[in-house]
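Worksheet: the structure to be examined is printed underneath.
Note that one protein chain is taken out, while the other chains of the complex remain in position.
Coming up: subunit A.
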Amino acid sequence: MNVISAIKAYIVKMTSESEPGMKILLMDKETTSVISMVYGQSEIQQKEVFLLERIDSPNFANSTGLRYLKCLVFVRPTQQNITALCNELRNPKYGAYYIYFSNIIAKADIKILAEHDEHEVVKEVQELYMDYLAVNPHLFSIGLSTCFLNLNWNPSALQRTVQGIISVLLSLKKCPVIRYQANSNVCKDLGTRIDEIISKESSLFAFSQSNNSLLLILDRRDDPITPLLNQWTYQAMVHELLTINNNRVNLSDINGIPKELSEVVLSVEQDTFYAKNIFMNYGEIGTNIKELMDQFQAKAKSHQKIESIADMKSFVESYPQFKKLSGNVTKHVTVVGELNTMVNKFNLLDMSEVEQELASQNNDHYSHLQSVKKLLNNEKIRDIDATKLVMLYALRYQNHNNNDLTGLIDLLKRRGITARFLKNIVNIIEYAGSHARQSDLFNVENAVKITKRFIKGLSGVDNVYTQHKPLLHETLEDLVKGRLRDHLYPYLGGHGSGRQQDIIVFIVGGATYEESLTVHSINRNNPNFNILLGGTTVHNSASFLQEVDQATKNVPRKHTRTIRNIQFD
């Protein structure tokens, strides 16, 4: 189960089915992202696709065409796209059209299209299933930055998520049984809708190995901690501090950045250094970057002494690769350098230590409170980080007798933190306070677990900054061992049993890169299982807080009335 390979295979099929000739690829906003996640421009050019065009760009209808081009159309089956295509077919700009829809399309829409193809330019109409973003081989995203409205599904987001997951299942040829988090209505709704489509399109889902896969639907609200923490593995760290958007990192805000580095692409498919280091921690990346630099310098040196014709020849021969390497070195050095600056400037190491203590160490309220207070008085800490720290405290000690949230909020106020950040503290409790969770997120009470974690501590935890393991880790371990409780994660329709080896985990409300690492490590340690992670989006703390904000907008305060020193207007 590899979503990147699945998407690539479809693209190869799509580009090779049309007859040879110069081609243009016509896409919409979302399908552009789907393709750009796995294919670079130079790669797609080798498939004879020399131009890219957006069907939803405002001047598409008026632009001129080139009749000698073949047009590959890859769009989502939406009403706007059908209408735009109809107009296009009525006055075709290109010589021939090969139309591919990214998901299941209604017969009626095909009929409408056919009726508009008066010039007989359409050669092929197909549906294939790539209606999702393949981030890592085992991680996909639907690309919805927010999906909640009043703490429930935003209907259009639900629709889009159902379509996305259906296309994931089809592209991987899976017809799974469905389990969902029992206390979450959004999970149940999503599961039910997916189940309906699977039974409606039963002919599509008639795969031979059908009953050996599982779709497990979870709710982000069961683990609000993971997206709040600072991260120390490369991919997660870049996302947390610099934000990865469709494999692209915007560096234009950095002072004195050269123009060609204002946006860099971090793709596991095209960048082997990145693929190798994606799960390495901050310290290891430093070493690896140094190695990369040395390697590069050695090469550069050998290029400096060109004395004979043979030297020159070998230089010309290795120059393209050299140039590629140099681009790569500059990119990663810039990125890591920027991470380094931020870590030092904002005291992120100290921050992270306290965060990790709060998230995963023993119940020691007093010392935790003191560490938090100490950091809140630190000038270097960013306001947003200070707020996040208080949020962690608020979540952890929500029901603690000596809870001093009021005091911490006063401290924040003294720092002059904006009302928007303060509101976030209330919002996150409303969104994912203990009332919304079914799992014991801070499972410090359970003695067996403690001792086990202690022993694991010896073997697994290598530094204080990566102690935290997301809740997903425990859920998946249980699942793999066949111990996941039926009443907490029931089967849809109440039936179902057995142990499935292909597992697709979907988190409503967004997954994180830390969880991606968890899934990857469980896959490695359990070769019999094959786990794929998905989410409505891939969150960092900033995007997560935005989603929380959106989800709790206009929701009356039910669980935070005791927090008196934050008032909503």
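As a convention for this text, a contact is a pair of C-beta atoms (placed from the backbone, for glycine too) under 8 Å apart; a residue touches a chain by one contact, two chains touch by 3 or more; residues count from 1.
Operating definition for what follows: contacts and distances are computed from a predicted model.
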Identity of the absent chain, which is to be given by its UniProt protein name, from "diphosphoinositol-polyphosphate diphosphatase", "Putative tyrosine-protein phosphatase OCA1", "Rabenosyn-5" or "EKC/KEOPS complex subunit BUD32": "Rabenosyn-5"
Touching the absent chain when the full complex is considered, from A:Arg67, A:Lys380 or A:Lys553: A:Arg67
Which of A:Lys29, A:Lys276, A:Lys290 or A:His435 contacts the chain that the document leaves out: A:Lys276
Contacting the left-out chain in the complete assembly, out of A:His368, A:Arg396, A:Arg437 or A:His520: A:His520
Residue in contact with the excluded chain [from A:Ser18, A:Ser36, A:Thr78 or A:Asn136]: A:Asn136
Chain not shown: contacting residue from A:Ile35, A:Ala157 or A:Leu172: A:Leu172
Subunit A residues that touch the omitted chain in the full complex: 2, 4-6, 8-10, 12-13, 20-22, 24, 42, 45-46, 48, 50-51, 63-69, 95, 105, 107, 110-111, 113-115, 117-120, 122-129, 136-137, 170-173, 204, 268-269, 272, 275-280, 313-314, 316-318, 320-321, 361-362, 447-448, 450-452, 454-459, 461-464, 467, 517, 520-521, 524-525
